[in-house]
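One chain of protein is taken out of this complex; the other chains stay put.
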Amino acid sequence: MTKLRVAPGPAGEAEFETKPLRINVGPQHPSTHGVLRLVVDLDGEVIKRLSPHIGYLHTGFEKTMEHRTYQQGVTYSNRMDYLHGFAHDLAYVLSVEKLLDAKVPERAQRIRVILTELNRIASHLMFFGTGILDMGALTPFFYTMREREKLLDLFELVCGVRMNYGYFRIGGLAYDLPEEFIPATRAFIAEFPAMLKQYAALFAKNDIFLSRTRGVGVISQETALAYSLTGPSLRASGVPLDHRKANPYSGYQDYDFAVPSANSGDVYARFMVRFTEMTESLKIVEQALDRLTPGPINDPNRRISLPPRSELETSMEAVIFHFKLVTEGFHPPRSEVYVPTESARGELGYYIVSDGGSMPYRVKVRVPSLANLQALEPACLDGLFADMVMNIASLDPVLGDVDK
Amino acid sequence: MMFLAAGLIGALALLVGALLGPKRGTADKLAAYESGIPTESTARERFPVHFYLVAMIFIPFDIEVALLVPLAVRFNVDPQFLFWQALIFIAILSVGYVYILKRGVLNWK
Amino acid sequence: MGLRDLFEKDVQELENEGILFSTLRKLVSWGRSNSLWPATFGLACCAIEMMQSTNSRNDLARFGSEVFRASPRQADLMIVAGRLSKKMAPVMRRVYDQMPDPKWVISMGACASSGGMFNNYAIVQNVDSVVPVDIFVPGCPPRPEALVYAVMQLQKKVRGEVFDDKGLALPMVEGWKR
Partner (left out) sequence: MSAVALIQALGSKLIDQPQGYPAVALNPAQLPDAARLAKEHGFMIMDVFGIDWLTYPGHRGKRFTVSYNLYHLETNSRLFLRVALNDGETVPSVTGVWPGANFLEREVYDMFGIKFSGHPDLRKLLTPDELDGHPLRKDFPLGETPTLFNEGRFLDPTAFRAGLIGKDVGLTGFRGGARKGVKSRD
């Protein structure tokens, strides 16, 4: 109820009571970054209650993956978080490899790290492009998309597609890197820091940006942990949890990179943590490229990875293994597995239960965006309605991730 | 004469559009748009008086800017004179602005 | 070439002499086809490619779709970009109904056109069962150039320059007949 001091009438102080207005920021709305519906109770401009309604992009991933072989699951994993597809592929493939005790050669692990980090930069660029677009600044979108196009060209060079890659195989990779990829990536690494300075010039000192994001939507450390927030949003609230450092996977322990974190926990901190994270990812890619040594890219165990094409003409055994893998796939042992990894939005892990058949019995994806979305309510309460848009943008939920 | 012609052309364009244009106002199309969800309540509800006050403030300050524009296009006058004139005009209005700040109309919480 | 000739000679001779003839319908649909304003209906991965098609490299604005209107009231083209879930179908039908005539629909991506690889309980298998679709764009996700090509095809369809495989001219799509 807003009680506004009004000039006292003859009957003393008069107060105006108003009912909270229920507004529906529906699934088709430019600021909800996808099909998210928020039912907001407004008292004037102040948000009194906010309840997210999700499920408008529910695709039944987990049910469908129970009817696909393990190798076919790779095509499903990168369509959940379509901005950071490689992180989902990597998480899924690592889980299945842990199930099978596959030995992935070192070169394949390095290529996977390079592609995942480049994809993290592309995801953060989309975050900046649309995040600041919500604030009304149109030009940063075109700047960041220009860089993102260069990154998508790199992915197209390797996997043939710009998004939804099917490049990771269980036990290694589909095929080796083309030669042009390494000079092209080095060229990108050389010019990208200058681009980052351009973005910083665009919005870091802009006082509209500062006044709209400083001290807005503060999520304290306790609330962040209580709402199981993970990823850059948690690091912006003061908890430097990063699974690439906490429990390294796929060779992350060989690279040294810093984990940027802030402790003010507001929208500005979340923007800046992701901004500095891009330079860290670039460092990882550079170190991985320096250490890239020629070698096999697939697990030598014939029951897991396909035999090379050349062998098919000569040995009958390779043809049998090839046929076995292509039609039915492998049969992992009966057990459950979970490998936590770090995607651009937070902790991501595939909990796979296998019953010894060629299809997973149950695949549960621990998705960062669902937990991050729940933290939207404490961030927006008693804030202004316009700041809710900034909170959604700064928590960066991807609705394909949330609704799975 | 020129204003008459301009007004006529504007009115003509609207008139022809309204008369000749086909109209298919089905029930769904005319329903209120609320991002794809059927509306529960009408928009005619009591809203806080704050919005009304902000609208009131907007009118004088918008006119103030509108009145500053003719100053900018006067070229055959000594710019110093124009500058001081604009300053006086703005000073008068800033008294109202200070009153509004004191009254606390602009902060929303 | 007096005024009288305009009535005596037939059209072909006059056109040879350099007089262009057109009908109001052609003129209106020419204007309409070059200013198709899409309504943002981004659902999933294809929405990202739709955004990429508006950036500076493969610019959709060259074809008149400069601005993506958020509210359906100001849009006359709906690009269904992504997988349409059964919970979202009534919302999409309502947004389609609230768009003023004439309106067109592009079904972008394999998931919108045929359910794609999600043949399950949650995804509408073909968007055509919810809204009448004009152009289907294959691909998962279709490249931005594919979407630009789809908009160009739609412009031809709006102008009525579309012929089926037997060479018969398809009637100019009058949006408001739907």
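All chains are identified by letter, namely A, B and C, in their written order; residue positions are counted from 1 within each chain.
What we mean here is this: a residue touches a chain if its C-beta (ideal position, glycine included) is under 8 Å from a C-beta of that chain, and two chains touch if they have at least 3 such contacts.
The model shown is predicted, which means the values in this text are computed figures rather than measured ones.
Touch, as defined at the top, links the missing chain to these shown chains in the whole complex: A, C. When the missing chain is restored to the complex, the residue among C:K87, C:R143 or C:K157 that touches it is C:K87. For the chain left out of this panel, the touching residue among A:F86, A:F155, A:F209 or A:Y227 is A:Y227. Interface note for the absent chain: among C:A122, C:I135 or C:V148, the touching residue is C:A122. Mapped onto subunit C, the interface with the missing chain covers residues 85-87, 114-115, 119-122, 125. Even with one chain removed from view, subunit A keeps its contact list with that chain: residues 54-55, 58, 60, 62-64, 67, 69, 98-100, 225-230, 239, 241, 246-247, 303-304, 324, 327-338, 340, 347, 349, 351, 353, 355-359, 361-362, 364, 366, 370-371, 373-375, 403-404.
Basically, only the chains that are shown with their structure count from here on.
Looking at contact counts per chain pair, the maximum sits at A-C. Comparing mean CA positions across the assembly, the chain most remote from subunit A is B.
For the pair subunit A and subunit B, the distance between C-alpha centroids works out to 42 Å. A straight line joining the Cα centres of subunit B and subunit C is 35 Å long.
Under the contact definition stated at the top, the residues of subunit B that touch 2 or more other chains are 36-37. The multi-chain contact residues of subunit A, meaning those touching 2 or more other chains, are 26-29.
Residues of subunit B that touch subunit C in their complex: 22, 24, 26, 28-29, 31, 33, 36-38. Interface residues of subunit B, counted against subunit A in their complex, comprise 34-37, 39-41, 45-51, 104, 108-109.
Contact residues on subunit C toward subunit A in their complex (touch as defined above): 40-45, 47-49, 51-52, 55-57, 70, 72, 82-83, 85, 87-88, 91-92, 95, 117-123, 140-141, 143.
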